[in-house]
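Every protein chain of the complex appears in place save one, which is left out.
Chains here go by letter, A, B, C, D and E, matching the order in which they are written, and residues are numbered from 1 within each.
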Amino acid sequence: MMMASQLDDELKLFSGSSHPQLAQDICDYLDIPLGRSQTTRFANDNLFVKIEENVREKDVFVLQTARAPVNDHLMELCIMIDALRHASAARITAIIPYYFYVRSDKKDEPRISVTARLVADLLAAAGANRVLTMTLHSDQIQGFFRMPADQLSAVPLICEYFADWDLSDFVVVAPDAGSARRAGAYAERLKLPLAVGDKRRSSNHDDTTTIQGIVGDVEGKNALLLDDEIATAGSMLGLAAYLQENSDVEEVYAGAAHGVLVGPALERLARPPFKEVVVTDTLPAPEGAGNCNLKQVSVAKLFGKAIRAIHTGESVSAIFR
Amino acid sequence: MMMASQLDDELKLFSGSSHPQLAQDICDYLDIPLGRSQTTRFANDNLFVKIEENVREKDVFVLQTARAPVNDHLMELCIMIDALRHASAARITAIIPYYFYVRSDKKDEPRISVTARLVADLLAAAGANRVLTMTLHSDQIQGFFRMPADQLSAVPLICEYFADWDLSDFVVVAPDAGSARRAGAYAERLKLPLAVGDKRRSSNHDDTTTIQGIVGDVEGKNALLLDDEIATAGSMLGLAAYLQENSDVEEVYAGAAHGVLVGPALERLARPPFKEVVVTDTLPAPEGAGNCNLKQVSVAKLFGKAIRAIHTGESVSAIFR
Amino acid sequence: MMMASQLDDELKLFSGSSHPQLAQDICDYLDIPLGRSQTTRFANDNLFVKIEENVREKDVFVLQTARAPVNDHLMELCIMIDALRHASAARITAIIPYYFYVRSDKKDEPRISVTARLVADLLAAAGANRVLTMTLHSDQIQGFFRMPADQLSAVPLICEYFADWDLSDFVVVAPDAGSARRAGAYAERLKLPLAVGDKRRSSNHDDTTTIQGIVGDVEGKNALLLDDEIATAGSMLGLAAYLQENSDVEEVYAGAAHGVLVGPALERLARPPFKEVVVTDTLPAPEGAGNCNLKQVSVAKLFGKAIRAIHTGESVSAIFR
Amino acid sequence: MMMASQLDDELKLFSGSSHPQLAQDICDYLDIPLGRSQTTRFANDNLFVKIEENVREKDVFVLQTARAPVNDHLMELCIMIDALRHASAARITAIIPYYFYVRSDKKDEPRISVTARLVADLLAAAGANRVLTMTLHSDQIQGFFRMPADQLSAVPLICEYFADWDLSDFVVVAPDAGSARRAGAYAERLKLPLAVGDKRRSSNHDDTTTIQGIVGDVEGKNALLLDDEIATAGSMLGLAAYLQENSDVEEVYAGAAHGVLVGPALERLARPPFKEVVVTDTLPAPEGAGNCNLKQVSVAKLFGKAIRAIHTGESVSAIFR
Amino acid sequence: MMMASQLDDELKLFSGSSHPQLAQDICDYLDIPLGRSQTTRFANDNLFVKIEENVREKDVFVLQTARAPVNDHLMELCIMIDALRHASAARITAIIPYYFYVRSDKKDEPRISVTARLVADLLAAAGANRVLTMTLHSDQIQGFFRMPADQLSAVPLICEYFADWDLSDFVVVAPDAGSARRAGAYAERLKLPLAVGDKRRSSNHDDTTTIQGIVGDVEGKNALLLDDEIATAGSMLGLAAYLQENSDVEEVYAGAAHGVLVGPALERLARPPFKEVVVTDTLPAPEGAGNCNLKQVSVAKLFGKAIRAIHTGESVSAIFR
Partner (left out) sequence: MMMASQLDDELKLFSGSSHPQLAQDICDYLDIPLGRSQTTRFANDNLFVKIEENVREKDVFVLQTARAPVNDHLMELCIMIDALRHASAARITAIIPYYFYVRSDKKDEPRISVTARLVADLLAAAGANRVLTMTLHSDQIQGFFRMPADQLSAVPLICEYFADWDLSDFVVVAPDAGSARRAGAYAERLKLPLAVGDKRRSSNHDDTTTIQGIVGDVEGKNALLLDDEIATAGSMLGLAAYLQENSDVEEVYAGAAHGVLVGPALERLARPPFKEVVVTDTLPAPEGAGNCNLKQVSVAKLFGKAIRAIHTGESVSAIFR
């Protein structure tokens, strides 16, 4: 039904500044060269992007992940999309392994922004035609998009890491009721029992929350603390400390799709009771990651397969079944 | 900054066919007459709506709740909004106490519709300027709207119902990890412990799920099964049966914001171990509600206050603090 | 100019619940299998649609006709389109043989909805890229669309039915001035004279209208009552009764593009002076159609040709010249 | 609900170049001064409009009618609306007594534009918030607008002109089936019988049409040829000539909402059998109108009332009941 | 990634009424026939466009240049685009060699329209997918478009005209500071010095401006007055007169991308000190062009190359490097 040009139907993948290694890994998997572009920062802190090869009527993908400086990377992505659109790219897919403002997904206080939705709107305004992302904080975020948005899951990748472990005395523990659904998905796949931290607002009315108990049986087990992301590891540290003090928990392992790992995170995870931390490479490993026992699982092949399916019109879900 | 007409600044509230009693209750609270409109169904099953009073430059509210026949009510709402818009209403707020397709809030299978978001789009296309709703299945649904959308919470209303009960031996139980967050909100407000059903996919690969244990302590307690809605009560029945068989649970109470109560729901809830069921009147009580011990808490005053705040520009959140 | 994938360029046709037989007939004509999808109605009356085969980058058509329950079918269509769009269909054409709310095409009273236009907006909001329909109540309805909308005509099909009849003593009769244009199109094609009912508002001010005369010569002739649709057949019955009582009309035949045929329609058309009723199958024949002398002309081939032309980029108008 | 500035809530009416007299007449009725603006045509044929008074937060109306040069006037209207929008007018209502491209309201040939709908889109793109117009060629055109569009009717004004005539031997005649609906509206209001020209495509296949008979009784009567507009008067001349030659018609009167009256129109209407021509002043009387017996009925008061109702939020339909 | 039809991928070029010769020249260069369409002007001054060949899924270009009558040509372009869109063209590129309202590119007075931006909005509303134009009055105008807009430059073409001249005693002169940037581009390419007229508002406060000096050295040189367009040539005449009176300038040559040449332009340029005038054929040469020494440089090949690059997805910028 559409017109065909015999001249070119190749796909192009460009990379923003946030994670060029992952972009290169995906290109290696796809056996294509990384698209040439250049981002300059002017003296006045304005970014300037130049796409350095022809993209007319090409099927273009741009990879950017929500790493700090977050707003620079988000704006660089918008500028790249805008440049590509006006350069007549046939279709622009934003690949965002760790989605921007993914935690700002609801209005749980008056007069705040559901910024994860605002980001969807800004990407659309810039000219993105579709989005490919991984393990959102909540599945509903997909509904923030008016354009097709594919969400890959990191859960199988993380679970696969434990494939040949003897997990017979392990239990998956979620820090609180709000994360029970996410931890439950890991538990179900690993066929492990689930426990949930019972976190309550402190009695001193200062809006902080503390764990006041564990719902479920953890005595004498090894604990797997699994969630969608680890930022400062504060929540996991609190849970691990509680488990150590109040239960006869043996070892504690932490895992998440996204290793944000900022501030005191690495330091916290390097100390007992933490034995090992498993994340994917949707974000580059932070400096000093060697200090803690951090394992990174690569998502490059998964993204590569998804990109190829999107490009050729094959089913994305079929590939990962 | 805007121009003022001295002629009229009253608000108007119209009602669709789904729940005229609630619309009338709200009007009574606000001390205004219900707006006159008429919905006719032609022989060819087409609806025809006529707004029977002038709405030019008025601040108009239309109430419709997602009761069966759901699609007739949704389309009637769209038609009313369209008629009001072209009749020059200054602003149209759709009041949807129980939101349409509220459970279809994520794409957890390939090639399905996030219909809760589609509904937001259809309401916008019809001309709605804002939405006022109550207790969405997930808070993220607010992010589906590009227009201002206020969400009222039924949790305080339901909790208030238990205000003068002695709850010292009660525990709030969520049927599964996915609903732990919602049940946790009740538990926190009632200052009660929380337990969670450990639901797993059956081993016979038929995609059904069964409760295989309870995470948390329920022995010898009375169970409060609290969620956002009760439809067929199948999930609550399964949980209650498990509690009855496997734990020394005394009495079981069910509660929810929305009493959808369809199919075998009333029959199921009328039998032990259920003692009492508490819902709000975001939906009319179904026929035969007398058979089970169903209590309805009115939301009319809450909606009335919110409408007045929206109309006069006062803070909605301030009122309910 | 666009990129070509060698992998797939086939077209897909899915069917809503309203008229699977016609969808199958069109697929048979096109020699393609009907697309696999499943519509479920949940206990709470919400519809759930699952597209059961890959549609990425496919040229997708969805057939739904405005049969009762009309709003269920309209909403099912919107949900299917939304699911297809987010499943990355390249283009989505809504095939609506009998268009939704086709009679609500003007604002002839204050504060009503031009619902035929609202439907166009809702389809666009859901994600339809184009529409293919047949014999609209007024041609202007095509202007309600911002997307390309092709309108096929049932007039040649109905006229062809009479191709080998001796029509020398026939006259086409329109029930009133408002339908004179539509009846005139049949008359011109059949090369028959035209007469028009002179319908006036009753003197008793009750807003009903009655036929007070026939403009044109009908004496001793056979009358062909032809219009765009027959719903309850009330208008045609009134005209036929008047002709019988006041003129020396011999036999009466009724015909229309769309056989809505609801309520007392079949009963009315089964009795003299009606001899025979001709419609197309844009709507399934109602139950009990055997009681009256109802003839259905198939539109499957016509729609099949149009779909193929749309898919391959041939001229649609050229085919039907 | 909106904020009120005590400073100003007056309405402003600006006039394009097409019909300043009508704009002034309406201002006189409303007792307001005509808004100051200036349109210049540069040497390169570009128009330049300057709004010469403050319109911030004002309720602004702009009058332009579809008089030749039509495209200059349409573009001038778009430019005025654009200037007003960016000058922060609170609301802009385009008053278009004779709507642009009103006859291009359907796609009755392949690959043509429904330009009446395109005009609605262009006005929206320029920034119009609403439209006020009169007697559209077909009522469905109102559905072309996504913004509120009020249509006034000229039928009562034209009929009122004949209020004190003795019409006992008059008949309303429509030139063909396509205009029967419009002529019927006059006939019903004047309580006169209706006749319809039977126009057919010529047998010599040249796509012209000729009247081949009159459906209805006209013998010995005076004929009122009434339609929505008179352009070249060709259709009316053909009808009048046929009536003169084939029937014993006495006198012929022509009337229409819009006196386009271009080309040979005045000359044709100045000759027998035409006795008198009645139109409104939605268009200025053409030069040489004195030659034929042309009567103009003023629409200024009707538009004035409608503008005031729109401004103050009163019902427009109530006024004209 | 898109579907391919083997049936057709040819491009089509249609021409509006403003400059059929250029459209034909481009078609000749591309070796394709000019698309068949017909524009009719009805008696009521409405335009009617009929596209006379199938354009479904074709890559369609429409050429129209901003020649007088400007608004007729702009509206004809919008109507053609609208007709093509609803006739299912795959992509519509508006080729506008001399852009409409190109001088109205900023809001330098209160309450005026940035009409060059309004035109971009109107073209988008009509359905244009991209624009191809040449030498805009300011480069920022490209930013008025949300769709891809390619701007070709006439500067190389004009400079090439002087390629084999001995320019050793030439200077490029800009009439005022506002045009210095544009004249500077010519000067840089021709490697010539630049001088700038020092134009000031007259002391008699009548808003007119006069040249009060020349910034830069022009004594004894030949002056090349180069700008983006020559309309009435008033500005160039003033500059030439000043140079003649106040400096020892030898000969004066005028050049511009766009030869608007209206009003007294030809007469002014035919007289000394003007020796020769060079423009491109983005506009047809006006009648009487023979009287002055007017040279037209053809842009057909340049546009032809750009169209082919757009169609095949090659880099447009690469071609002209």
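Operating definition for what follows: contacts are C-beta pairs under 8 Å (C-beta built on N, C-alpha and C of every residue); 3 or more make two chains touch, one makes a residue touch a chain.
In this text, all values refer to a predicted model and were calculated from it rather than measured experimentally.
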Check: shown chains touched by the absent chain are A, B, D, E
From E:34, E:68, E:147 or E:215, the answer for touching the chain not displayed is E:215
The one residue from E:49, E:141 or E:262 touching the chain left out of view is E:141
Among B:148, B:220, B:264 or B:288, contact with the omitted chain is made only by B:148
Subunit D positions in touch with the non-displayed chain are 1-5, 7-9, 11, 54, 56-59, 85-88, 90-91, 310-313
For subunit A, residues touching the missing partner are 42-52, 55, 66, 68-72, 74-76, 78-80, 82-84, 86-87, 101, 103-104, 107, 109-115, 118, 121-122, 124-126, 231-232, 260, 262-263
Residue positions on subunit E contacting the omitted chain are 105-108, 110-111, 114, 116-117, 121, 138-144, 146, 151, 174, 176-178, 180-181, 183-184, 187-188, 193-196, 198, 200-201, 213, 215-217, 315-317
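Methods note: only the chains that are shown with their structure count from here on.
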Every chain in contact with both subunit C and subunit D is listed here as B, E
The distance between the C-alpha centres of subunit D and subunit E, rounded to whole Å, is 38
Per the C-alpha centroid definition, the whole-Å distance linking subunit A and subunit D comes out as 61
Residue numbers in subunit D touching two or more further chains are 107, 110-111, 114, 121, 315-316
Contact graph of the chains (line, ring, star, complete, other): other
